[in-house]
Each structure stands twice: as C-alpha cells, then as structure tokens.
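Of the protein chains in this complex, all but one are displayed in their positions.
Chain naming follows the written order as A and B, and within any one chain the residues start at number 1.
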Amino acid sequence: MNKIDRRKFIKSAGLAGGALSLAGAAGAGYSAGADKDSYTGYGRTNYGEDQFFNRKPFIVDNPTYVKKGEPVRITAVEDIFKRNGMLSRLMFSRGDIEPAWKPADGIDALPGQLRDYYKANPGALEEFIKAMEKGRAQRANWEKYRDKYFIADAWSTAHSSPIRGRGAFPAEPRDRPEKSDFRGVNKVKLEPKSPSHASELIKKICYSFGASLAGIAKVKKEWVYQGSLRGVGREDYEVPSHWKYAIVIAVPHEWDSMYANPTYGTSYDAYSKLRFIAGKMEVFVKELGYSSRPHVPPTSYDLVMPPLAIDAGLGEQGRNGILITPELGANTRLAAVTTDMPLEPDKPIDIGVSRFCEKCKICAEECPGGAIDFSDKAETVVRGYKRWKIDQNKCFTIWNSVATSHARGCRVCLSVCPYSRKNNWVHSFAREVDPRDPTGLVASGLLAMQKKFFNYPGGQEYLPPPDGNNRTFGEAPEWMKTDEWFKI
Amino acid sequence: MKNKIIDSIIVLSVGFVVIIAAVTGKIIAEKDDLKLIGSILKPGEELQAVNNNKHILFDERGEAYGFIYSGEGRGYNGKLRVAAVSDTTEVIKSVQVLTNKETPSFINRLFRRNFLARFEGIRFSELAAGDKSVDAVAGATITSSAIKEALILGFTAGEGLQQNNNFNISAGWPELMVLLLFLISALISVKKFSAARKYLLWASWTLSVIFLGFVLGQPLTLPRFITLFTGYLPDPGGELYILLIPVLAVGFILISGKNNYCRSVCPFGATQEILGAIGNASHMRLKRFRLVKYIQWGITLLAVVLALVMNNPSVAEYSVFGAFFQLTGTALIFILLLLSIIMSLFFRRPWCNYLCPVDGVMAYFRTMRRAVISIFKR
Partner (left out) sequence: MFSNSNILGPLFWIIMGVLYMVFITGLVVWLKDLNIKMNWWKWSLVLLWFILLSIIIAGGFTLIGENEMRAGLLFIAVPGAVMIVAGVALSRFLFRNRHEKQNN
C-alpha cells in the first residue's frame, strides 16, 4: 500500500516537474527576450562588450563591394542634403527678396551644378517639389497627430540639441584641414609601442566613450568628398596628406523606438551619441600629439561613411544602402575621426550580406516611397562601384510625408531589416550560423520564417491617412506613448 | 423510391437557391467605371474621356498633364480593373486597382509589397512590348500577372493599338502532376489493382502533399467552384492546372459516382491520412453523424449564397488549406487548422468529415448523379 503511494507520488511529481520545467523554459525565454542586456549599445558598451561578434573567421583580403569602372569622388550636389540645401536657398529666400529661382523658371534657369544634376536625373526636380508639397501637408496635419507623438517629438528634439547652432559639439572646423586638424595638438608626443598597440588603445577608448563598434581603416581617396570641404567651402581639393587613417565608430538607435519607425523613432539619438564620441575622440587624439578631424552626422562629413566602415571591417553594404553589421544589423549609425596617428587598419569582413539581400527584398517591399531597388543583383554602378540603387529623392519625399512635426526621417528600412536584431540567443543563433553556412539554406529558412512569422505592414501603411494608417513596424515602447503619461 | 424523390427535391432546391443568389448578385450593378477612376483624382483635377480605356487628365489650372489608362485583367477569382496615371510621355506615374474579387489576404500581400510601385517610371509601350518586365510575385502569381495584363490591355485599347491576343495554352509539370494524380486515383478504383491499392494511395498522398500542397499551394477550394459557376475563367495560358483540378474532380464524380479527388488527390486529405497513420487514427463514431453532416453542408451552402449575392467568391473562403500550405489566414483559421492537425492524429480525416466545404459540393454532385440516373432508369 505504502509502496504504491510512493510510486504514484513519484509519477505525478514527474509529470508536474516536466510541465513546470517547460513553463520555466518559457519564462527563461521570455526574460531573455525582454532582457535589457540584449539592447546592444545600451548595455555593456563602455567595456567593448557590445562588439561581441568574432570577426576572425570572416576576414577577407578585399572588401565585398564590387568595383566597376573608374572610382569617382562624390560631389556636394550628389549629396541629397547639400543639394536640397542649395536648391532651398534659391527657392526660399529670407525676408522680402524675390526668390532666385522658382519651379516655373525650369531646369535651365538653375545654376551650373544643380542644372547638370537635374538634367542628368529626370524626375528628381519634380520629386523635390512634391516633397515640398508633402512637407506643407505634413506641417498642416501635425496638429492632428501632435498629441499622439508628443513624447516622441520632444525626445527627438532633445536629442537634436547638441547638433544645432553655435552650441554644437564638436564645433565645425573653421579652417583648412592643414590648420584646424592640428589646432590644440599636444606638444608632448609619446611613441606607441606599435601601430597595433595604438589601434587597440584607440578602440578601447572609443568603447569607453560609448561607441558600440569601432574599427580602423586606411583613408582611400575615393571615399573623400570633392568640391566642398568643411572649414573652406566650395573648392576642388586634393585629399590632405595627414588624413592617413580613419577611426570609424558605430552606434545603434535605441532599439524599441527604432522598431517603432517612422513616427516614434528619431535619427538624433544616435547622431548626438556619435557627435559626443567623435568629438571627444578628436580631443583625445590631439592630446596624444596627433592631428585629428571628426566627421559626424547629420551632414558634417568630408568622407562617405559606409565604404569606409566596410574597409574598417565593421560590416557590409545592404540593399537599403546602409551599412549592415553583425551586431547591429542595419541599425548602425556611423561617424569617423581622421588622423595621422600611426594605426593598424582592420581587415574587411564577408558575412554574406549581399547574398542575403539578393533573396530578401523586405526593405524594398516595406519602403514607403518605393525608393529601394527591387532587382535581384546589385547592378547599378555609382561612382565606380556596383550597388543597389537608392532613389534619394523619393526617400526624401517620404521624410516630408510621414506624421512627424517636420521632415526628420523615416528609417523604416532600418527597422524591417532582418539583420536589425537585438542580442539574445535566438538572434545570435542566426547571427553565428548563417555566415558559416556555405549552402545558403540556413539563410533561406530563416528568411522564410522572417517573412511568414513577422508582421510586415507594407510600405504604404507607414504613411498618414489617406495613403496609409500611420503604422509602425514594431509597437511603440510604453515610455513613448503620450496617453500613458499625460492627460489627453 | 422515396429516396429518389428526396434526392431530386434536394438537387432542385439547392440549385434553385444558388441560381437565385447568382442572379441577385449580378443585378446589384457593378460600380460605374468613371466614378471609380474619378476616385483617384486629386482635388481640382478633371477628366475627359477619350474612349473607354483612356482619359485625359487636367490639373487645377485646366492644363492637360497626363492620361489615365484603365483596363481589365483576369485574376484568380474574377476580373480586376486597374487604372494607371501616366504623364504625357506615357511614363507610368502611379497604378491603382479599382475593383477586384481576389482573396483579401492574397491581394493585400501584393499591395503591401510595393508591387504597384514597381510599375512606376516604366513606359507603357515598353511594358506592352515586353521590353521591361515586372516580375510576378511568388505566392500571388496569377493576381500579379493579371494586374500587368490589365495595364497592357488598358494602354493598347486606349491607344487603339493591335492587341496581342495570342491564346497560347501552355502545359508544364503542374498539369502533368494533376493528370498523374487523377490517373492514380482512377487506378485505385480498378478491381484488378486492388492488391496495389495501398501503395497507389500512399504514392498519391505523398506526391499530392509535396507538389499540389507545398509547392503549388493549390488545393480545390470553394471560391474556385463559385468562379467557375459564374462562368469566369482565369487566364488559361497562365495556370491551366487550377482549371484542370475542378473539372477532373467533378467529372469523376458525375461519371463514376466516386469521389476520387477527396480520396487521393486532395493534399490536405492526404495530410490527414498521413497524420492518421502516424497516430494510428480510428474512425470517429458520432451519434448524430447525419445532423453534423447537414450542418457542414449547410454552412457551405450559406457561404456559396453569400459569395454569389455579394458577387465576390473570396467571401466563401473558409478552408484551412492556405493556412497549412502557405501560412496565410486569420487567427481563427489557424486555430481551426491546429485543431484539425491534432485531431487527425487520433481520428480519420476530421477536417473532411466535419468541416471541409468541398465535401458538400462533391456530395451535391453525387446526389445529382443519383437523381438523374434514377429518372432515366424508370
């Protein structure tokens, strides 16, 4: 009798134990998903532990971008911000002065550079005018959405404060690089034990300043702007000889708000972080006795960042034109500091991003403006390199269309990218296994799951009514929802 | 004798209800074309018709700045009307689907994926000549080709160009696969092969699950019967096999009285058989089997009537096939699917026996055959 009871007890305890252990697995899984340690760039950054991906097995001798033809340096008019700035100054003059140019005047009445660009890119000017119209509608409609995005807008504006005006940090260079890059350089200069020591130290300092990723690249001529130089203005110039190396740093956007793009997220959280890191790095390098110049977002660059970061081994270029890194995916924002300090450059990596992008196309499907190329292979040649074409002008129209207080970006292609994932065991599995699989089957399987399991609202849905429904890719975090905190 | 009369009454009354529903649906007139096209205009813009397919577009200042071409394409469940705005140089500016009868989850997948935006910036003449192509979207091939077809037809008709009406039926491995599956199903019924019956069934089930199910994702559904009933044929040049399946399925029932499709061709029936074999499933014995069966068929009839009255076959889609083979469908359908899968492990074909809409259609044709034969025998 006693014996049977004991058996019965063990049997029922076993059943209960099995069920409870499954519940425990569920709980452990849940907490792994909700764990703030998985928010790469918002956890263990300062000790370099956010650059956790072991790049050694994927090091390649040559970068994964494909050269086709002769490389050409980018000119100011090819940069959408600089171009739009030039055009806006003509169209919207201050005070009562007649605008220097109105759309009715036609392309031929535009000054040289702009005329050449808009002639070479038919439809681009119409797109800009459309963007201006959309911008007007955006400002008119803002009152309708203001309460809903009240916190998000305030948060974005707060993040943008170190970027604007006289108080901006780092300050814009006000001289030729030969002067300004050397201003304040310490007269005491110690010789590093070796370039590799110097690189290692610089990266550790980058992390301590808050960089999630850091890499070193040799400055290649073709990544340097042509025709406009900060501190000098519009002129053609040779690449300064003291821009030997670039310290490339990357940080992500805050993850939850980034997933809630376009309306809740902002670019400025990452931008302000980068400016602080790069600005401090400028001072640090100068204190070590070497020249330095920071290149920071949104527009204070003399170099094009993504290819530089590819050279520095941080990642590869994706279909959406954005640098994709193993740790951060497309949620990667870049800045750099150029210096003549003797450093050891990092090697580029190949984790199979372009192979994946050929199959995926989620960003193209989800782009509210249809600005991302759908073609299978990256065939468009831009300034001597093959890439997927991005229609900057269509992209900018969407900045002016989504329900934000002013045109402050969209970033949906960052949120929807399957690589943009936090650091937990589920995603790390994909992160580690996929680049080691030569057959591409893992990628196909993961992609099928990505497309079937996750809810992709589709490009149009991110737009405000009547075109869409102000959808976001992920749900907004609680701390961004106005109705949780304010009486509305 | 009595049964025969009941059979005839059922066949006639169900047929009568369905025809009334179809007529009602047709009477509720389709929307006026001009009104539909007008809905895509921006405020202040005006239209002037050139012909049925081409309209000139005027901006608020009264200047002509482009055209709207509209045309019809043959979709999965019915014709869809598509309009495209172009500038004066025939470059497509935007595309809109005005009306469609496609399953919402299907066509929404296309819209979501910026499919319509892929046409922007392409010249109509290039599209019509096939110089520039927009690829069909996997999983919605017929609908995406139909949109392209509509655009090309709208342009060629609007400009009075020679229409490229080559009616080419192309058959490939999917058609061969369907024929093979029905051939096996016929062999299974032959007494001579009764020894091989088991193997034939298993071969058929395996092939069906893999190819008809997971690769093609085209089991027979209620909307397919309804579109055929209303006299609509999708583009036979595109996917002949989706016409072949219902024709063969009904054909076998009418000729031999045997439901070959459900027994061995249907991929979800096959799935249930395989699951049943894994779990050693038994036959479920219900006390009120007849009543449950009538409820099942009643729901099917209701769905058919609703779809016909609303003139939209996709209304009648409540099967779990899409959820199982393509992972598309509502939460309710997924729950139904999960239940069916788990039940299939312990009972033979729970979906077929108690829920499947195709079962009712097949039962109707069988009853019809019986009624007709009994009349002639007398």
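The working rule: a contact is a pair of C-beta atoms (placed from the backbone, for glycine too) under 8 Å apart; a residue touches a chain by one contact, two chains touch by 3 or more.
Since we're looking at a predicted model, the values are computed, not measured.
Enquirer: Looking at the full complex, which residue from A:54, A:241, A:439 or A:455 touches the chain that isn't shown here?
Expert: Per the contact definition at the top, the residue touching the missing chain is A:455.
Enquirer: One chain isn't shown here. Among B:58, B:193, B:229 or B:334, which residue touches it?
Expert: Of the candidates B:58, B:193, B:229 or B:334, B:334 is in touch with the missing chain.
Enquirer: So which bits of subunit A touch the chain we can't see?
Expert: 7, 10-18, 20-22, 24-36, 38, 256, 259, 422, 424-426, 449, 452-455, 474-475
Enquirer: Quickly run down the residues of subunit B that touch the omitted chain.
Expert: 275, 278-280, 327, 334, 338, 341-342, 345
In this text, only the chains that are shown with their structure count from here on.
Enquirer: Between subunit A and subunit B, what is the gap in Å from one C-alpha centre to the other?
Expert: The separation of the two C-alpha centroids amounts to 44 Å.
Enquirer: Contact residues on subunit B for subunit A in the complex?
Expert: Touching subunit A from subunit B are residues 108, 111-114, 117-118, 120-121, 327.
Enquirer: Spell out the residues on subunit A that touch subunit B in their complex, using ranges where they run on.
Expert: 123, 364-367, 370, 374, 452, 456-461
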